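A protein chain is absent from this complex, but the other protein chains hold their places.
When the chains are written out, they are named A and B in that same order, and each has its own residue count from 1.
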Amino acid sequence: MTFFTDAAAFLPVLLNGLQVSAILTLLSLLFGLPLAGVLAFGIMSKNRVARLIAIAIVEVGRGAPALVLLQLMYFGLPDVGITLSALASATVALTWTTAAYCAEYLRGGLSAVPAGEIEGSQALGMTTADTLRYIIIPQGWRIALPSLMGFAVILFQATSLAYTVTVQEMMSQAYSLGASTFKYLTVFVLAGLLYAVISIPATWLSVLLEKRMARHL
Amino acid sequence: MIENPQDRLPGRREVVRVRNLAKSFGENTVLSDVNLTVLEGTVTAMIGPSGAGKSTVLRCMNLLERPDSGTIEIDGHVIDAERRFSNRELFALRRSAGMVFQHFNLFPHMTVLRNVSLPQQRVLGRSKGEADERAMALLTRMGLADKGEQYPNRCSGGQQQRIAIARALALDPKVMLFDEPTSALDPEVGLEVLEVMKELAASGMTMIVVTHEMSFARSVSEDLIVMADGGIIEQGDPKRIMAEPSHPRTQEFLRAVLQR
Partner (left out) sequence: MLLTVLAGIPLTISVTAVALVIGTIGSLPLLFGILSGNRLVWLIARGIIDLCRGIPIVVWMFILFYGVTIGGTKLSAFGAAVLGLGIVSAAYLAEIFRGAISSVAAGQYEAARALGMTPRAVWGDIVGPQAWRVAIPGYTTYGIGLLKDSSIASTIGVAEMVFRSNSYARTTGEGITVFLVAAAIYVIVSVPVGVLSRKADEKLSAVVAR
């Protein structure tokens, strides 16, 4: 059973990398989600300029592969005099991706609040700001929540691409272990299982949440 | 025949005045030159075939639908659709009219009590304690004292509609607008809503009710408006119109609904 003895030797190194993967995921969510909220309102704004700017940021963030954004931030930005550390540039790139995707999920959630409830609020004489604050946002956010959780899983998986910009996350640890021991299959399978062990239950959780929401709303 | 209600029910204040109301959606003219007056403390029923524009009149009255032209006056708050008006004027008008929708439009993420108390806090600036107290009093009056902590979706349709009535009443409106309040309900469930509405009418509330309930229109309302093709074709004493309608479209409509 060489797989298991090798795996036991590789595991601590990979878990170190996994910590970095988790940190990168959390940082991207921490900065990306508030930005997504701003962009969602930007997209729905009546102000043409605000709307176009928001749409441009969202479309580029969703249209360009995360891998390209990562490389742009790490290899490209130094050309214009901005040099960021590997982790910082990866955070900037994945924050952009997060903000762009989550802005669309939030917009979808906000616009899924039934028109009748908005009319109900208006007919009561509630102001637009109050309607947003008490009726649209609390419900829209809940409708978007399962998609946001689903995205968080995809984001966690996407951090594996940060190895291309020398972030010391799990994939980069796996790659150097592979290169030094030539046990590529073992180390990559082990890394894959570690990703799966986190991703699969997280996905179940988001599906469960979606079902519960569907029952209550 | 269009009667002015003042002729029949003299000495009452005109609390709602709609003048020259017109509305079209694109090519489609929904309302043209609608005029109506509602006296304080009376119940006005609006009937007519679907697509006649009854609901649109109601929705224009609190500017859920922006009319193309015409003026709307409720309890002294006047809005001229062709002029610019401030949000302050808009909210003042809406606060003077409570609205009850066909599909209730309760807020599903709040408890029944919050549904009734939150608008009081936000719109009238009442304290939470005050708002909750008023909400409980109204829910009790609606026979829903035990539903306060439930969520609306756990309540039956009839209960939800009574909650919606309580929600609107809690803001102390001058006029209550009912947009087919029983159409989404089973007939017997509709009865419990109609009971509440009768009680409300007896207490002296000014009400405008778009409805298909002919017996409510006949026995509860004091003024009847018949609409067809985006205009008012007949207005007057409900019993008189039901017994001897003067307009051929009214005759046709009443024959269709009463012979069912």
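What we mean here is this: contacts are C-beta pairs under 8 Å (C-beta built on N, C-alpha and C of every residue); 3 or more make two chains touch, one makes a residue touch a chain.
Nothing here was measured: the structure is a model prediction, and the numbers come from that model.
Although it is not drawn, the missing chain touches A when the whole complex is taken into account.
Screening A:A7, A:I53 or A:L77 against the full complex identifies A:L77 as the residue touching the chain left out. Contact with the chain that does not appear here is found for just one residue of A:F10, A:Y134 or A:Y195, A:Y195. Considering the complete assembly, subunit A touches the hidden chain via residues 59-60, 62-69, 71-72, 75-80, 108, 111-112, 114-116, 157-158, 160-161, 163-164, 171, 174-175, 178, 184-186, 188-189, 191-193, 195-197, 199-200, 203.
Everything that follows uses one rule, which is that only the chains that are shown with their structure count from here on.
Subunit B has its Cα centroid 47 Å from the Cα centroid of subunit A.
By the touch criterion given at the top, residues 62, 64, 87, 91-92, 94-95, 97-99, 101, 103-109, 118-119, 122-123, 151, 153, 164, 167-168, 171 of subunit B touch subunit A in their complex.
Residue ranges of subunit A in contact with subunit B, taken from their complex: 114, 116-117, 119-128, 130, 134-135, 138-139, 142, 216-217.
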